[in-house]
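Of the protein chains in this complex, one is absent; all others appear in place.
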Amino acid sequence: MKLRYFAWVRERIGKPEEDVELPAGIATVAELITWLSSRGEEYAYAFENPKVIRAAIDRTHVRPNTAIKGAGEIAFFPPMTGG
Amino acid sequence: MKLRYFAWVRERIGKPEEDVELPAGIATVAELITWLSSRGEEYAYAFENPKVIRAAIDRTHVRPNTAIKGAGEIAFFPPMTGG
Amino acid sequence: MTVPATVRIQREPFDVAAETKTLTRGRTDAGAVVTFTGICRGAEGDESIAALTLEHYPGMAEAEIERHVAEATQRWPLLGVTVIHRYGRIVPGEDIVMVVTVSSHREAAFAAAEFLMDYLKTRAPFWKQVEKAGEKTWVDAKATDDAAAERWAAPGRDAAE
Partner (left out) sequence: MTVPATVRIQREPFDVAAETKTLTRGRTDAGAVVTFTGICRGAEGDESIAALTLEHYPGMAEAEIERHVAEATQRWPLLGVTVIHRYGRIVPGEDIVMVVTVSSHREAAFAAAEFLMDYLKTRAPFWKQVEKAGEKTWVDAKATDDAAAERWAAPGRDAAE
């Protein structure tokens, strides 16, 4: 599964994207965040406040309880500040 | 006193402006309209529905019960349709 | 600080882009620019429009718009405002009126532009005559425009002011 990171999430993790093999039992966006946080200091730092993290599956905004099954690309980023 | 007419008020009366000598006892805009209406058919036609007539004294919108004392120029016109 | 405010009543066409540049050129405190342009349409329902002719009350039109521009600069933190209203004969596709508002933030720029347009529609002494199939008729004032202008009224304010 392809993961993409933007803005300070990208800076904290130290890379813009990566391919990961998910362990069994990770069903939702929130569970994916919890698992990523356990992968190292940089991830723990990026996701230290999960409430502010936004996610998109295949380029559509999703909520923490959205199922990730079938996702091609999941992105994590801070609240948007465009416009 | 100088009177000015605009749009269909002007067309119905047949002139854009005139100077009039007011008889005594005309104190408000509404009274002025009543007096003008009595001056001839064209005035009666212009002011046949006084509720839609708007007025300005010295280039400021006023209401029917506004006193006309001291006015230099009084204008009558239909509701505005600019913009 | 005085807010740059320009009001012009003219027969000639105007250039919204040039007016906008005049307001924003050389300043870096502007974060939001809203422009409104009102254009003469070529039809109303099924009836085609040959032209509009706008009559105005010279002197009062400027004064009335200037009063509302001054009110807008008091109600919202504006950095600049320009209002231009044309009069005379205007054919479909030609511009009639423009408003440009400049502010640090978008809310003020949008609100002030809408406020000014609502007031121009209902309070500025202009009257539109429309030419359709060789006949000229005066355009009726719209209740929806009065309602739009009403939403800006301060409580207890005299409706004729």
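All chains are identified by letter, namely A, B and C, in their written order; residue positions are counted from 1 within each chain.
Here is the rule we go by: a residue touches a chain if its C-beta (ideal position, glycine included) is under 8 Å from a C-beta of that chain, and two chains touch if they have at least 3 such contacts.
Nothing here was measured: the structure is a model prediction, and the numbers come from that model.
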Omitted chain's touching partners, listed by label: A, C
Sole contact to the chain not displayed, among A:V20, A:A44, A:A67 or A:M80: A:M80
Residue among C:T6, C:T35 or C:T53 that touches the chain left out of view: C:T35
Chain C residues touching the omitted chain (full complex): 16-17, 20, 24, 27-43, 92-93, 104, 106-107, 109-110, 113-114, 117, 148
Chain A residues that touch the omitted chain in the full complex: 4, 6-8, 56, 59-63, 66, 75, 77-83
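What we mean here is this: only the chains that are shown with their structure count from here on.
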Geometric centre distance via CA averages, chain B-chain A, whole Å: 71
Intercentroid distance (Cα basis), chain C paired with chain A, Å: 48
Contacts with two or more other chains, residues of chain C listed in rising order: none
